[in-house]
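So that we are looking at the same thing, I have put the structure below in structure tokens.
Complex shown without one protein chain; remaining protein chains in place.
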Amino acid sequence: MTTETGIGAAVKRREDFRFLTGRGTYTDDINRPHQAYGYILRSPYAAAQIAAIDTSKAKAAPGVIAVLTGADYDKGGLPCGWQIHSKDGSPMIEPAHPPLCKDQVRHVGDQVALVVAETYAEAKDAAELIEVDYKELPAIISTAKAGEPGAPQVWPEAKNNVCFDWHIGDKSATDAAFAKAHHVTKIDLVNQRLIPNAMEPRSAVGDYDRATGDYTLYTTSQNPHVIRLLMGAFVLQIPEHKLRVVAPDVGGGFGSKIFHYAEEALVTWASGKVGRPIKWTAERSEAFISDAQGRDHVSHAELALDKDGRFLGLRVNTIANMGAYLSTFAPCVPTYLHATLLAGVYTTPAIYAEVKAVFTHTVPVDAYRGAGRPEATYLLERLVAKAAREMQMDQVEIRRRNFIPKDAFPYQTPVALQYDSGDYEATLDLALEMSKWSDFENRRAEAAKRGKLRGIGISTYLEACGIAPSAVVGSLGARAGLYESGSIRVHPTGSVTVFTGTHSHGQGHETTFAQLVSDGLGIPLENVEVVHGDTNKIPFGMGTYGSRSLSVGGSALVKAMDKIIAKATKIAAHLMEAAAGDVEFKNGNFTVKGTDKSIPFGQVALTAYVPHNYPITELEPGLEETAFYDPLNFTYPGGTHICEVEIDPETGVTQVVNFTAVDDVGRVINPMIVEGQVHGGLAQGIGQALLERCVYDEDSGQLLTGSYMDYTMPRADDLPSFQVATHATMCTHNPIGAKGVGEVGAIGSPPAVINAVIDALAPLGVEDISMPATPLKVWQAIQSAPKKMTAA
Amino acid sequence: MPTVRMTVNGRAVSGDVEARTLLVHFLRNQLGLTGTHVGCDTSQCGACVVHLDGTSIKSCTLLAVQAEGAALTTIEGLAQGDELHPMQAAFREHHGLQCGYCTPGMVMSAIDLVKNNPDPSEQQIREGLEGNICRCTGYHNIVKAVKAGAQAMNGQAVRG
């Protein structure tokens, strides 16, 4: 049912008024009475022994309340939430991860001391007076070289810096497929490290109440309940009923605010120690060396094809950089979120992938928008494009020929996943039409007259969202469940408060979930309020990541609504003196079937709280229900992205002139929000393809792209306007049919862009370019190309 | 400690600050105007943009003492009660914001952009917002919003 405010309506966001008027409440906007400020002294070295720390001068500095080091810290380390087992059955190496380093620092930015003072400036001033005697050690930075013999060792227990050496798929079947191949395409790829850069820097306020013994942590988190669980149970040993975690308005996450960070534990712990609330807020340059980073894969892949271009087998070997420590979900990213996606949208019958995770003296790497799936998509779509060029096949035809047909669902891939639905031809056809694909050569010729190299690239991708079910992910190494909770509290006058365990940090849940519930209960949108982000208000939650909020969190709300309606139906039946089985609920009214007897939802709500005429022996008063929803499967969004670029051969500047994205995200609740999510993902995907990269000095381990002076954030004039559309096939196993939209843009787009760049440079004989295709890199490719530019 | 006096959103304010206090910290911590944000420390992201004597500036790159005697407008000073400024309204109408963090600076910059160029093209809007970084929207809807906001501001100016 589409109404002006129901499912499918482009309702304007209810969160916008406060954000547009400066009345949002982000963590750094929160100030507690008698609050002190924390500053974290961080390692200037990538690898060093801490021989001694002298804090005496700092402790004597003006305004200083405490200076705490690893020697003072007597609590637990930061836990890792996912355990991978290597090929040989051994568990991954899981080194200690103390919030404050004791004897050794392992990346530039590692936490060495916490200074607490009356003002932030005083804390920072005092930190300069801490004398740390570092004995610098050789550092290993390179992903590719970390496992080489003789490389500096990050952890003594991780021989050759290997965290785990994992595999998936059928090796012998894949070898057999290659043995009968007509053609094999090989590719070496780097999926460069990125820095997420949510615009709000991380912040945390720890507040210990001596009177009650309660701790409160306000934090920039995508999943406050998970932080409470991890920090309470594993790090600080605070029981959950004495620990409240609040994630208020959060200024973007993109994965980087999923994880439990040292600073959260430190301000909470130190608040108890000094008896004052403590606020810590990262400066941007600090965020660059302390927020978990993303991607960082080095891969070799081979695709076996028959003479008609049908895929017979795929072999992938990936080295994934974990950084110096295991961040919360790091091990699952290159494994279950990457290698399991290597079938993509294709019927490749045999796949074998090996993933070796290595430690380096760099900031930990974890999920960043897409998390593993952009890496898989980039690998696959670059490989397919290269195979088509090598076999002189059309880029579209080779894909069509290998698509999983729309009548083949559910489709079991050779890498564990079972896709429930999709129609890859439909998204492809629409994208081809919208992008005017067939007319491209005319545009290329026209550009050539202007001295520009024009190219077009395509990516037909698939991803997996709403990671689940709990039992399956548990068997794969997850140390948590991956369900979601939702509660519906119907108030006596019929308005509703919705409590969701997901968290909105830009996604507009307050609007989308209100639409879902208003539609489901047949009540006006303005009668629904959505609450998220506070462990004292919401029963439980796993938070927002992996594009799961609607498909998992929304489904929990649907289940809660089902319970509400079931109970309300009984109350209505009682009021109308009918059998519950004869009462149906529609458009906000309970009606006795076949009669004109009807009462509205509001009257039932009031009766539930004023139970004068009430089936009190059968039903409790009140109308409030909670549901937990554990999905039966992942969801599988997919689609086609087409990018068109123009390159200025004199400067190497690549301009994206057209970008078309047609995505199947399943059921759309609010198309305006869905389009916005796609736009944002595309910007990050195009950013990865053309602009962004995290670079460390290979010798010193210093971050060379440590600010916006060197890390190229996409700005308005780097991007075009996008053409986006959706074409839905419904998810078959959740009650909404939603698949997820948060990550599709970032997953599908990078190979479309790079394939376009290569297409533009192909007339010069250029066959490869790595991300990001910066002006420098493109210019160099043109300079060293086998063929020279010819005058237009 | 120096005392600074200025007008913020039409209200005379003063406060004792260290000379090193940045204007943005004076606004946020001493005046409680937390709508102005800090997103970087190299004067690039624009989350801190406010208007100083009618032009947009980055309040993280100005000392509070330097704003002595100035008239400032922050994001909190735009709406008239519940009635949004046309640019704010356009951002809402066109979904020009997601997480909301860059939004105050983006809106303040957009208003200054339109003051200097009442009918900007898409390219002029994109170039004019060079000093504001948004990580959520891909700018697509921001550009639409600024275009619509410009038209609404012009309409208002004609009416006014």
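Just so it is clear, A and B label the chains in written order, and each chain counts residues from 1 on its own.
The definition used in the following text is that a residue touches a chain if its C-beta (ideal position, glycine included) is under 8 Å from a C-beta of that chain, and two chains touch if they have at least 3 such contacts.
Basically, contacts and distances are computed from a predicted model.
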| item | value |
| --- | --- |
| Name under which UniProt lists the unshown chain, selected from "Probable septum site-determining protein MinC", "Xanthine dehydrogenase family protein subunit M", "Glutamyl-tRNA(Gln) amidotransferase subunit A" or "Phosphate transport system permease protein PstA" | "Xanthine dehydrogenase family protein subunit M" |
| Shown chains that the omitted chain touches within the full complex | A, B |
| Among A:D72, A:D429, A:D710 or A:E767, residue touching the chain not depicted | A:D710 |
| Contacting the left-out chain in the complete assembly, out of B:T73, B:Q88 or B:S109 | B:S109 |
| Residues from chain B at the interface with the omitted partner, ascending | 2, 18-20, 22, 41-44, 46, 49, 55-58, 60-63, 65-66, 68, 109, 112-113, 116, 128, 130-132 |
| Interface with the unshown chain - residue positions in chain A | 121, 125, 128, 285, 650-652, 691, 695, 704-705, 708-713, 718, 774-776, 779-780, 783 |
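Here, only the chains that are shown with their structure count from here on.
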| item | value |
| --- | --- |
| Whole-Å separation of chain centres (CA-atom averages), chain A against chain B | 30 |
| Chain B residues within the chain A interface of the complex | 18, 20, 28-29, 33-42, 44-45, 47, 74-76, 78-79, 84, 88, 91-93, 95, 97-104, 107, 122-123, 125-127, 129-130, 132-143 |
| Residues of chain A that touch chain B when the two form their complex | 12-13, 15-26, 28-29, 31, 121, 197-201, 249-252, 254, 283-285, 505-508, 672-673, 675-676, 679-684, 707-709, 713-717, 719, 721-722, 745 |
